[in-house]
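Let's turn to chain A:
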Amino acid sequence: MKRSLVLVALLIAGCGVQPTEPIGGSRAKGAVIYLVQDGEVTPVLRPTRHESSQLSALELLAQGVPPGGLYTTEVPHDLGPKSVDDKTVAVTVDVTTLSTMAVAQIVCTAAAPGPVTLQGGGQTRGPVSCPD
Partner candidate 1 sequence: MSRVLLIEDDKAVREGLELALTRQGHSVWTAETGEQGLGRLADVDVVVLDLMLPGMDGFEVCRRIRATGTLPIIMLTARSDDIDVVAGLEAGADDYVVKPIRPRVLEARIRAVLRRAGDAGSPQTEAEQHGDLAIDRSSLVVRRDGEQVSLAPTELRLLLELSASPGRVLSRQQLLESVWEHGYLGDSRLVDACVQRLRAKIETDPAAPRYIQTVRGFGYRFGPL
Partner candidate 2 sequence: MRSLRTRLLIAFALLSGVTAAAVAGAMYGQARNVILEKAQDSAVRQFTERVAAMTVPDPGALSDRDSFGVILYRGRPLGDDQRVPDIPRELRDKVATGVVAWQRVVHDGQAGLVMGMRLSDLEFYSGRHLSDEQDSIRELALLAWVIGIGSLVLSGFLAWLAANSVLRPVRDLDAAARRLGEGDLTTRVQVRGGDELAGVAQTFNTTAAALEKQVADARRFVADVSHELRTPLAAMTAVTDVLDEEAPHLTEDAGKAATLVSQETRNLTRLVNDLMEVSRFDSGAATLALDDVDVAEAVTATLRARRWTDVVTDLASLTARVDPRRLDVIVANLVGNALKHGAAPVSVTLRGEPGWVIIEVTDHGPGLDPQVLPQVFDRFYKADTARTRSEGSGLGLAIAWENARLHDGTLTAGNRPDGGAVFTLRLPSGGSR
């Protein structure tokens, strides 16, 4: 008797649309790079075929933008990002040659939780934070 009551309760409760736990699907694709608009760094989305890492985002950043667009970039093509972690961004190019705007672009695109030190060309720069 008890069991059939539970069954009936389940049946009635099972009706309609029930809330769920969060369900995860595929990894999110796309990358966020920071370009310059009106003298400020601003996030811009770039589609990717695969899940992107911070390193690949920096590579996307180094590819630059097509001329005549809304956005400009001060990051040189030969940036050559090598590695990214929470504290440092290693690149090929001499970091002292980078403009302040380019440094901001790189630091923001690297999306580290705190200030980041840039290393490259035997030089270091920073630590620098991404401006709000």
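Candidate entries met the following condition: all candidates are chains of the complex that A comes from, given by their letters.
As a convention for this text, a residue touches a chain if its C-beta (ideal position, glycine included) is under 8 Å from a C-beta of that chain, and two chains touch if they have at least 3 such contacts; residues count from 1.
Every value quoted in this text rests on a predicted model; they were computed, and no experiment measured them.
Visitor: Spot the contact partner of chain A in this complex among 1 or 2.
Guide: In this complex, the candidate that touches chain A is number 2.
Visitor: Going by the contact rule set out above, which residues of chain A touch candidate 2 in the complex?
Guide: Residues in contact with candidate 2: 7, 11, 14-32, 42-47, 51-52, 54, 57, 108-109, 111, 132.
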